[in-house]
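As you look at this complex, bear in mind that one protein chain is not there, while each of the others sits in place.
After this line comes chain A, so read on.
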């Protein structure tokens, strides 16, 4: 699936390109982000996410292309005149000002009168649960609290779009999970478009309305979290999110032959001619080792590895020479330890044909 047609665009990128010297860091990016959306840019480190955000914020000039914010071309507008605010990865708080003044900074610049600033700052601090720290200097706050100040300082200006550059990356895992939920609920409450940059796939999937998967300056796929997870359209997208059981083979007669003995049917796939090289993938949790249903495609195999992950158990099943599948099974309440498979056990791996995804 590609991006949905835009009805109420918040950010529109057309052919956005950035080169540093000879290297192209962002390569003809086209994106339409809708008003009120929680949109994530997901990609490995160095793929050009920060560079893209910096161009939208106005800190870096595009080599080519246009940037529209709220339908208005801002490509050559300086940052202070763009209706865009940023939550920086380092938070970039003003250490010489207390929390209250940090948060009210943008409104003061806009010339909002003192009493409305005080009122809105108080509301905003309430929203991020920092009502009691208004008079503290940032140096007295914890990492999570500094992060909230940075968020409040940007949000209070009610920008057309809020840019967040890996805002949770510096927090420890537990705090990060809590902040993910909180960030999402704040976004729902204020209704402002969030353009969220992350290299953490779980984060992107669980928080976003839509996700764009970026690789080497190019958007590989853009869609809802379900789209990009269940129906990856490129080898990179399939491999970057989750475990993918990627197998290479040749297309022939509605099936992908991935080895002389294994041919996987892919009824839904169109557009390949017999003999075309294709890749095929099936998500580990879609594969069943027991309780097969009639329509399933089945492959006999042998367990080669069992690893217990608490909520799930992961098996590696050998289904042919040099061909293994990773299978993820829920550890359901009725299951006991002795119900788990052990290496050497003969099994049958089965999945529904619609869970076979063919990538060209």
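Before moving on, here are some points about what is shown:
Keep this in mind: a contact is a pair of C-beta atoms (placed from the backbone, for glycine too) under 8 Å apart; a residue touches a chain by one contact, two chains touch by 3 or more; residues count from 1.
In the analysis below, contacts and distances are computed from a predicted model.
According to its UniProt record, the chain left out of view corresponds to "ABC transporter permease" among "Acyl-CoA dehydrogenase, central domain protein", "Cytochrome P450", "Thiolase family protein" or "ABC transporter permease". In the complete complex, the residue from A:157, A:193 or A:356 that touches the missing chain is A:157. Looking at A:95, A:253 or A:274, the residue that reaches the missing chain in the full complex is A:95.
Residue positions on chain A in contact with the hidden chain: 57-59, 78-80, 84-86, 88-90, 92-97, 105-106, 109-110, 139, 153-154, 157, in rising order.
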